[in-house]
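Shown next, in structure tokens, is the structure this report addresses.
For this depiction, one protein chain was excluded, whereas all remaining protein chains were kept in their positions.
As written, the chains take the letters A and B, and residue 1 is the first residue of each chain.
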Amino acid sequence: ETLRSIRAFPQNLKQVSELYYGFQKAVTEATGGEITFQDNGPETVPPFEQFEPLTQGVFDIMYTAPSYHQAQTGIGVGISAIPETSDPELLTSSGIRQWLNDYYRENFGVFPLAIFAIGETTFVFREPLTGDTRLEGRKIRSNASYEGIVRALGGAPVSMGHADAYAALQRGTLDGVVWPEIATAEFKLYEVTSFLAKPTFGKSHNAVFMNAAKFDSLPKDQQDAIMKAGLDLEHRAVEFFAKQAADETRIMLENGVQFTEFSPEVAPELDKLYVAGQREIAMRSRPDDVKALLELSDKN
Amino acid sequence: MHFVNSALRFISKACAILAATAVGIAAVIYVAEVVARYGLNNPLNWSGDTGSYMLCVMVFLSLPLVTRQRGHIAVTMVLEALPQPLFRKVTRVLELVSATVLMIVAAFVLDLCIRQYHQGVLTTMANQIPRWWLTAVMTFGLVLSALNFIAPADEAPEDTVEF
């Protein structure tokens, strides 16, 4: 059987070549070559449009950031607003894994094989933090997920893509960016910025989803092999992204970037502001479902 | 029949006026963005998304009138070499084929539109609206265009397509 796979990230990212392809390889090996993958990337379907064809069975399996399907359900963002999704054991023991499984199956005919944190977020600036270390009118590249925190810290959020951000930093129309910690050096931010803010905050997530009908049509031993590869992926991801974050920060520092710190009063606020922002965005789409997830998480 | 045709013409023109309004709205919003960003140092952050939505309105609401005036671009070299009676017959066939294609595509769009309505799917921009609003506009424009292909053509205005 060949599973039609779609991924939201380009092939050259390490999280694809090492983690996701590793998952595919594990499945193929565990099933004695019975299951193989036909690989498609964002050039086949744009990242934000991949969820729908997965539910329709156009694709069988999807490697994505769950927030990319926020337009279909706020749960995609809600995943990053609760702590359980960052720890494979806690995800199971809290009952959240089961809840997510049931939720996605019932509503969309898909379910998550693996959910894992990819690391935290950081501010990167052209100028160091000063004064009471808020953003004080700085123009910060952000996206919908970070608009809340940028505004709350007194900055002016500017929404633009990653590629445009580099150019805007270079010409000075941006003062900084909110950026995933695992991709700062990868985008050569050290060429256009000088300060990496401490502390980092707020976890983001990736996930592998599968079409439920396809999964159910497979023999039991193949299903088990896929589920096991999914759990293994979650465990491997923890180490992988920890190393990735350390590497990226090291390369930034090696290229002359320095740390700049939020004050002790502001620092603890970052996480809270981030989570509040995520919750607000999550509630825009299917709010009742999101409320149910958040309540379940708060009970833990 | 005459009444239906007149109604169709009236609705198509009204849609084109809405499309023209969308162009105007987009222009005003983009100027406002520049003023807000450089004049007030406080970017709006919704001009781009609104422009995108207006673009969709422009395209699908101008379509019925373009069709009514047979303003679609086609390679008509072979067609024009045909003798008059045959030319008219073939043109009619092509119009009916186009109408059929539009109807079929409209059915796909409507199918997705209904699904999006039931699932409450939003757009993927930062400033979100229900996605079925857009697919509904699409469906409407496509169906109206298909009907206009079946209806007799209107006189094209002086300035047709300039590209």
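By our rule, a contact is a pair of C-beta atoms (placed from the backbone, for glycine too) under 8 Å apart; a residue touches a chain by one contact, two chains touch by 3 or more.
By our rule, contacts and distances are computed from a predicted model.
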Missing subunit (named according to UniProt) among the choices "Cytochrome bc1 complex cytochrome c subunit", "Protein translocase subunit SecD", "TRAP transporter large permease" or "Thiamine biosynthesis protein ThiS": "TRAP transporter large permease"
Per the touch definition above, residue among B:N45, B:Q119 or B:T135 touching the missing chain: B:T135
Touch residues of chain B, complete complex, unshown partner: 16-17, 19-24, 26-31, 33-34, 38, 47-49, 51-56, 58-63, 65-66, 71-79, 90-91, 94, 97-98, 101-102, 104-105, 108-109, 111-112, 123, 125, 131, 134-135, 138, 159, 161-163
Chain not shown, touching residues in chain A: 40-41, 43-46, 49, 52-53, 56-58, 167, 171, 173
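The rule is short, and it goes like this: only the chains that are shown with their structure count from here on.
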Residue ranges of chain B in contact with chain A within the complex: 41-43, 45, 48, 119-124, 126, 128, 131
Residue ranges of chain A in contact with chain B within the complex: 48-49, 70-72, 107, 137, 139, 143-144, 147, 156-159, 284-286
